[in-house]
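Let me begin by handing over the structure; questions about it come next.
Only one protein chain is missing; all other protein chains are in place.
Per-chain residue numbering starts at 1, and chain names A and B are given in the order in which the chains are listed.
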Amino acid sequence: MPPTSSALNMTTIASLCALIALSALFVTLLRKPVHAAMALLGHSLALAALYLSLSADLLAAAQVLIYSGAIVVLFIFVVALLPAEGREENLSLRKFLTAGAVAALLGGTLAIVVRPNLGLGLAATVPTTVDVGHSLFRELFLPFELTAPLLLCAIVGAVALWRRQER
Amino acid sequence: MTPISLLLVTAVVVFTLGAAALVQRRNPMSLLMGAELMLSASILVLVASSRVHGSASSQGAALLALVLGAAEAVIGLGLALAVFRNRARVDLDDASEVRR
Partner (left out) sequence: MTGLVGWAWLLPLPFIVLGLLGLPRRGGAVSFLGPLGVLGLALLGLAQLGNGQGVPDVRIDGFLPFLPDDAFVTHPDGLALSMLALVGLVSTCIYLYALGYMEHDENRHRFFAFLDVFVASMCLLVLAGNLTTLLIGWAGVGLASFLLIGFWWERPGTLSAGAEALAVNAIGDAALLLAIVILPVGIDSFDDLAVAARQGSLVHRDLIALLLIVAAFAKSAQGPLYFWLPSAMAGPTPVSALLHSATMVAAGVYLGVRVSPVLAVSPEVSRLVLWTGLFTMGFGGVMSLRQDNLKKGLAFSSVSQLGMMFVALGIGAPFAAFFHLVTHAAFKALLFTSAGGVIHALDGEERITHMGGLRKSLPGSHGLFLIGALSLIGLPVLTAGAASKDLILESALHHERWLGIVLVAMAGLTGAYAGRLYFATFHGSRGHGSRGPGGEASGSDAGANAAGQGDHAVHAPSGWLVWPLVPLAFGALGFGFLEVPGGLLSRALAGVVDAPELTPVVTRLGLVAGAIGLAGFFAGRLLVPARSIPLPAARPAWVQASSDAFDFLAEQTLALHTGRTSRYLLVTVVTASLAVGFVLTRP
């Protein structure tokens, strides 16, 4: 059961956050795509648990269903379909250093973005699933409806990509 | 350390790791996973904001972003399959015939 009060269990959140960051690190570092995909699965499940402990129930359910259930499984399927398990071959030190530099640059920028917000506290009210539903069908109605054409385009695009190859 | 700052820091770390994967990897699958990491970091920020403002619409937006991630994964994986089904080695930089 998620906590219904606005008080949050700091230990739970801290350990889940550590788990999330660690699995993200594994996704980045593990060489075999299959292993990276498994790490992504763990990452997504830990995120779902975090959402649950933040009492975002609907989002947690969606995370499990859509992310862990559909997207990550799709990843694993495709990794299995690609030749030679898609093992990476050449990874130079230079490339590694480049990535580190880029990460430092981006992290620094994001730190500037985030820093003024670090002191923010919690609001007294916790949005319930009913509230989320209301917001989806009121102020977010247009974007919500636009997801329909978006998904349709994605499906048509996927089919078209596959068909082109068959000819 | 407040819970919100913890969430924000985690989001920054995950986002940065995703970007690093994007820059460093040559395998299209790993690239897509990096992109997914970046997206999930931004969703985490949306959830944190819903607790800061007590607003339901941030959570709604997070749901919509989730759908966006699904669409992105479908197209990205479709592309990866279409390009690399008939190749022995999976390296995105090999597929630079577009240039010629």
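Following the convention adopted for this analysis, contacts are C-beta pairs under 8 Å (C-beta built on N, C-alpha and C of every residue); 3 or more make two chains touch, one makes a residue touch a chain.
Here the structure is a predicted model, which is why all the values come from computation and not from measurement.
Considering B:Leu22, B:Leu64 or B:Leu81, the position touching the chain not shown turns out to be B:Leu22 (whole complex). In the complete complex, the hidden chain is touched by one of A:Ala18, A:Leu65, A:Leu81 or A:Leu105, namely A:Leu105. Residues of subunit A that touch the chain left out of the display are 98, 102, 105-106, 108-109, 112-113. Taking the whole complex into account, subunit B touches the unshown chain at residues 19, 22-23, 25-26, 31, 92-93, 95-100.
The criterion applied here is as follows: only the chains that are shown with their structure count from here on.
Partner subunit B is touched in their complex by these residues of subunit A: 8, 10, 13-14, 17, 20-21, 24-25, 27-28, 33, 36-37, 40, 43-44, 47, 50-51, 54, 56, 58-59, 62-63, 66-67, 70-71, 74-75, 78-79, 81-84, 86, 88-91, 95-96, 98-100, 102-103, 106-107, 110-111, 114, 117-128, 131-132, 134-136, 139-140, 143-144, 147, 150-151, 153-155, 157-158, 161-162, 164-165. Every residue of subunit B that touches subunit A in the complex is listed here, in rising order: 2-21, 23-27, 29-30, 32-34, 36-37, 40, 43-44, 47-48, 50-57, 59-64, 66-71, 73-75, 77-82, 84-85, 87-91.
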